[in-house]
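Okay, here's the structure, questions in a sec.
Here the complex is missing a single protein chain, while all its other protein chains stay put.
Each chain gets a letter, A and B, in the order it is written, and its residues are counted from 1.
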Amino acid sequence: MFEAKVDANVLRECIESITAIVDEGKLKIAEDGLKLRAVDPANVAMVSFELQSDAFDEFRFVAKEPGAESEAEATTESRAETEIGIDFVKLLGILGIGGREEVELELDEHAQKLFTRMGSLAYTISLLDPSSLRKEPKVPELEFPVQVIIETEEFRRTIRAAEKIGDHIVLGVDGEVFYMEAEGEMDKLRLGLRKEQLIHLTPGTLHSLYSLDYISAMSKGMSHAENITLNLGKDYPLQIEFEVAEGKGKVSYLLAPRIESE
Amino acid sequence: MFEAKVDANVLRECIESITAIVDEGKLKIAEDGLKLRAVDPANVAMVSFELQSDAFDEFRFVAKEPGAESEAEATTESRAETEIGIDFVKLLGILGIGGREEVELELDEHAQKLFTRMGSLAYTISLLDPSSLRKEPKVPELEFPVQVIIETEEFRRTIRAAEKIGDHIVLGVDGEVFYMEAEGEMDKLRLGLRKEQLIHLTPGTLHSLYSLDYISAMSKGMSHAENITLNLGKDYPLQIEFEVAEGKGKVSYLLAPRIESE
Partner (left out) sequence: MFEAKVDANVLRECIESITAIVDEGKLKIAEDGLKLRAVDPANVAMVSFELQSDAFDEFRFVAKEPGAESEAEATTESRAETEIGIDFVKLLGILGIGGREEVELELDEHAQKLFTRMGSLAYTISLLDPSSLRKEPKVPELEFPVQVIIETEEFRRTIRAAEKIGDHIVLGVDGEVFYMEAEGEMDKLRLGLRKEQLIHLTPGTLHSLYSLDYISAMSKGMSHAENITLNLGKDYPLQIEFEVAEGKGKVSYLLAPRIESE
């Protein structure tokens, strides 16, 4: 049994952070909140999402009785959460209509439906069969030598400018400077920020190349966060972390690097 | 002879209520104001439009002298109005440019032209030959068992949400609740409003199915009205009535129902 009430803007912000990477996915509901981990169809980008139950105005989750359906193998542990398959893009479209009201959610696990109520408008979405969705990816073990914390708007503005130049972007650190660089046939864009212009910087000398398409999508997903944390390495995956729901939720993107052709 | 001055916004609001159904039509001009009745090319939707002469800042109409052109058959009665064919979409496009100024209209019946003046900008539109336009439809005799008066914005918002779900919408009354329902392959949307959430409701139990395309178009035509009146029956046409020009004009849409396939 799952029933909850949440501010429409909080829910929208959360779903937008997910749809930046995947259209649909398996959402885990437990007593302490929601969780999702999903990888994009091309296996290049991953999103890990967590939202605490106290981000909701109301949140009630009761795990199914063990043994009600299956047998003794099911430990109490494994029964303490429910997994549902959701078309997040569809849900987002409907939230866009509902305005700034509170949203009520109610799960009908038996019928595999999620009821959504915004004021006098009720929207019922059929859940997707979790077995038809991609398996939850394993998070690779990574160690990032460098961490940069930057204002989201500075990052997003640079990404928008880079989109006009080319298809790739370099993120790197050179001493006490964090930089982002995009190069086209005729032109080149570079953002350079010294340590004191950033919220945090681990000095170092390294950089990696990434596909701009993915970072552009991520850049939309993070638009409500004030700051983002970039975890970087040399020719290494990029991890972007930020908070949603006024700190009661966490999003982490992971993006594989591109091999530099030169 | 027809000459008039009218607020550009009032004229725009009126024409938008017409272009929701038809691009062009026959407008009747008489001493007491303007009238139009037209049916869409597919014969599914009808618009009836009336605008009183006192919605205008100035309004002068003098019927042609009987016998000036034709013979004795023309009774004074039938001469007391003039019918002109207008491309409303074209007129609306030009009004969009003119800003919020007053619009002067002047009919040259002999040359079959309508002069439109907005400040120092004059726009002359050739009239359409009324005989080339579809005949004015007969309004069917209808009796509606149920009447609902609802805030326009609530209705329009639901229509916008329904557009994301499917192609049809059910409008109905269930006891003291008015509802609108759209169903897609995977999801379902329902607005339910109790009597006290509406301006008026005749209790009952009935519903009809309509094509969403038409209601979406109508929903644009009513955007300036605060409330709309829905007249409903069981598998019956839908009538939507609302006021324009601060109550000095009336619009009525009529829409044929769709047969439910189940």
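Throughout what follows, a contact is a pair of C-beta atoms (placed from the backbone, for glycine too) under 8 Å apart; a residue touches a chain by one contact, two chains touch by 3 or more.
Source: prediction; values computed, not measured.
Although one chain is not drawn, the whole complex shows that of A:Ser48, A:Thr82, A:Ser120 or A:Thr158 it is A:Thr158 that touches it.
The chain omitted from view is touched by exactly one of B:Leu121, B:Leu142 or B:Ile199, namely B:Leu121. Considering the whole complex, the residue from A:Val22, A:Leu193 or A:Ala245 that touches the absent chain is A:Leu193. Interface with the hidden chain, as seen from chain A, comprises residues 154, 157-158, 160-161, 164, 186-193, 197. Although one chain is not displayed, chain B still touches it through residues 87, 90, 93-94, 97-99, 120-126.
Methods note: only the chains that are shown with their structure count from here on.
With centres set at the average Cα position, the gap from chain A to chain B is 47 Å.
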